[in-house]
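Just one protein chain is left out here, and the rest sit where they should.
Chain IDs A, B and C follow the sequence of writing; residue 1 opens each chain.
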Amino acid sequence: MKTRQNKIMGLEEAVNKYVRNGSHISIGGFTINRNPMAAVYEIIRQRIKNLHLYAHSNGQGVDELIGAGCVKKIEIAYGGNGKFAATCICFRKAVQKGVIEIEDYSNYQMTLRFLAGSMGIPFLPVRSSLGTDIVKKWGFSRESRLKDPKLPDEKLITMNNPFGDWLNTAKVVLVPAINTDVTIIHVQKADKQGTGRIQGLSFADTEQAKSAKHLILTCEELIDTEEIRTSPDQNQIPFINVDAVVHVPHGAYPTACYKYYDYDPVYLNDYAGWAGNENLYKKYLEKYIYNIKTHEDLINLIGEKRLKAIKANSSTGYATDLIRS
Amino acid sequence: MKTRQNKIMGLEEAVNKYVRNGSHISIGGFTINRNPMAAVYEIIRQRIKNLHLYAHSNGQGVDELIGAGCVKKIEIAYGGNGKFAATCICFRKAVQKGVIEIEDYSNYQMTLRFLAGSMGIPFLPVRSSLGTDIVKKWGFSRESRLKDPKLPDEKLITMNNPFGDWLNTAKVVLVPAINTDVTIIHVQKADKQGTGRIQGLSFADTEQAKSAKHLILTCEELIDTEEIRTSPDQNQIPFINVDAVVHVPHGAYPTACYKYYDYDPVYLNDYAGWAGNENLYKKYLEKYIYNIKTHEDLINLIGEKRLKAIKANSSTGYATDLIRS
Amino acid sequence: MKYTSREMMTIVAARQIRNGDIVFCGTGISMLAAMAAKNINAPESVIFFETGAIDAQLDEIPMAVADSRVMFGASLNGGLLDAFATMQNRITGKKVIGILGAAQIDRFGNINSTVIGDYFNPDVRFSGSGGACDVASFVPRSIIFMQHEKRKFVNKLDYLTSPGHLDGADGRKNAGLAPGGPEVIITDMAVMRFHDTTKQMYLHGYYPGVKKEKILENMEFEVDVSMAEEVRPPSLEELKILREKCDPQRLILGKI
Partner (left out) sequence: MKYTSREMMTIVAARQIRNGDIVFCGTGISMLAAMAAKNINAPESVIFFETGAIDAQLDEIPMAVADSRVMFGASLNGGLLDAFATMQNRITGKKVIGILGAAQIDRFGNINSTVIGDYFNPDVRFSGSGGACDVASFVPRSIIFMQHEKRKFVNKLDYLTSPGHLDGADGRKNAGLAPGGPEVIITDMAVMRFHDTTKQMYLHGYYPGVKKEKILENMEFEVDVSMAEEVRPPSLEELKILREKCDPQRLILGKI
């Protein structure tokens, strides 16, 4: 019951309960910021496979799920990671080798698809991508769509404006709604009931959260219900959407969490190096994920020094003068 | 230029510059809260006529504009004012007498119409009102629509779901976008550049603001740009949408402004009484609007005692134990 | 213990609310019913307003759904878009129960809150839909409060503002609406429900001391009264909580 007072769970339990082989999932965050990395690593650790992943530009988390072989199909707008990877390395290799099936959209289209799901409507119109291969080339064939009740029968539909030339618009592209089986987002603050507060940019997290059948909230800080309700204007995630609240400090590490810590350039650069080499990548998986029990252990492995380097300045919200090259 | 650093203006100037006879306008707020009343009174004072007004449930402000004869056409979802008027009195009389033309929508539909305008798309789909007279009965005839380039040719369009039964949806209603000539909203805080912060519920103000060709922001408090930017998460109105910033303390009076003051039950009850009687209403207009020069003068006329009674408690944001019956 | 008709209506409505429900309500009696349910039988129900406040604390009774009193202590303050999307949403929407009122209702639970008389030349103009049409369109269950008067229970609505079961049986489905519709009508005399298949209104319960004939006299259309039983009056505890906890100033309950 999504209205219950206490939804606190361990991460292992929450992932085990809601993320299954073949689940349709999405994760929050954007490239190197506020990815729910603790949950991503837990999914990898639980060897969950055949995920159908919906992503706009979720970056590091998406690449790690792909690299570890958890993903079968992906609908995505951007498989890059800012300056750390113009194209995410595991993503690139998996697509080139054909080990994942991919379908391309734009960032706005993916966001609108989550929005449509959150609004409970089958589609939303947009003026983007008319005349492009995003409309023309379908990653998943019509046959495979017709067979799969979890996919809409069409990728995108181009339609004449039924209101004539209202708003000087002759045509629109309709994007179909997404409703995931489970979505995981990492927020700065939450209470045990699941009211969640994101600080800084919310990316598409709110829409993703509300389009999910089940929603796992990992949070940097667990605060009292009374406290989170003193500023209801600053909360974005309604507890009525939430299934599990998991308290995971550094839960977005190695990506950033505004006001708490920065991304770890050492980790992200190392990762980029390792991802390019099969042997090194195997060792990475063993050392940093499979042989680790909890996210806390990973944080301990990283060690005080690096954590101190990425600690956010209380005024700017990031680690000022961090060595990032 | 909407990116300029300083948009501060007097209210008389801002209204004079952007609100014209026949303008298509909308105002922010909801029933008895955060209506831009100072601007509403200024519009009445400037004897602006033939307005085309778009409203969801904007309450007091809408009723006063109608009562004073400024409105020719209205597209609206709800012409009530909570416990103070199950149906707004001037609104009811004007519709019954046929002195304004009216077209009915639902609150969500009006909000989606503003959202569509703010998104730059000609329509949005919704599953509301199928099978009702909201779809069947048009307030403005097709002929009058075809003649008026500022109105879409159709009120609402019912369409089969082009994605088959995706999301178990057979049909949707398409609502056409609204882009007003000018929208006026009252916010708690703004800087001179026009970044605006709403505290408490935002109603549909953000969508209204972004769907307007010109946007006037009246604000309770004018704060430094540096200060408003220390908490960018809490700002909703981007300065790139704003044309004029007007500093008007008590600018929502007699409606409420969360964290600053409550609605004035004395005024709202008196108003309800006067609105029902032509003579009393004329006197009301003279005394409280026409014979007043600025909103400050109105506030002075109301007097310390009543203002003190509605002053918001700093913790709850409203006037606790206010006599409201 | 004596109780007023308004108290009876409020308590009867509160009993419809289940633990776990998200209660969409307006001001007045509908909000009071939601507050009563939360305090009596559905502690984990959520009070929810179309203006965007979720689970407001309501230390004082709001006079409108936009009253600042719904903002303080809420879990989240959003806006209209959020609120209505919550109801249209496939997951959260299923848990919402709407509470509505109207000027007219027909045998299929369709309601009019727009005009009496011709739409273009009305005898009486009311507020219009507000969010009622949206709620009635989206949510699986709703409660409708009515005064039991002949001019209100009509054969034909002057304007169909918010959909009930439309023309009966498959009315909603044929129109393309989400399943659901009105579940119960609560009046100052009786409780009405809808037949599972025909979706026609029937008398489900009458208040103590009210005769079935009187109920029928106050409606333009006939309803099946064969299944009706007396409605259990408010218990001492229900009344106590309603009076002392929910509306101690009797702002909504009115005079005893």
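Remarks
In this section, a residue touches a chain if its C-beta (ideal position, glycine included) is under 8 Å from a C-beta of that chain, and two chains touch if they have at least 3 such contacts.
Just so you know, these numbers come straight off a predicted model, no measurement behind them.
Touch, as defined at the top, links the missing chain to these shown chains in the whole complex: A, B. Interface note: of A:Glu42, A:Asp205 or A:Asp243, the residue touching the hidden chain in the full complex is A:Asp205. Contact with the chain that does not appear here is found for just one residue of A:Gln5, A:Asn21 or A:Thr87, A:Thr87. Note that of B:Gln60, B:Ser118, B:Thr169 or B:Ser202, the residue touching the chain absent from this view is B:Ser118. Across B:Thr132, B:Thr195 or B:Thr218, the single residue that touches the chain missing here is B:Thr195. The chain not shown here is touched by just one of A:Ala14, A:Ala68 or A:Val95, and that residue is A:Val95. Residues of chain B that touch the chain left out of view are 1-5, 117-121, 179, 193, 195, 210, 212-213, 228-230, 232-233, 235-241. Think of the hidden chain as still there; on chain A it touches residues 29-34, 56-57, 59, 76-84, 86-88, 91-92, 95-96, 98, 104-109, 111-112, 115, 126-134, 136-137, 158, 167, 169-172, 200-207, 256, 258, 262-263, 265, 312, 315-318, 320-321, 324-325.
By our rule, only the chains that are shown with their structure count from here on.
Distance between Cα centroids is largest for the pairing of chain B with A. Inter-chain centre distance (chain B to chain C, centres taken as mean C-alpha positions): 28 Å.
Centre to centre, using the average C-alpha position, chain A and chain C are separated by 40 Å. Along chain C, residues 53, 71, 73, 77-78, 88, 90, 138 each make contact with two or more other chains.
Within chain B, contacts with two or more other chains are made by residues 126-127, 167, 169, 172, 200.
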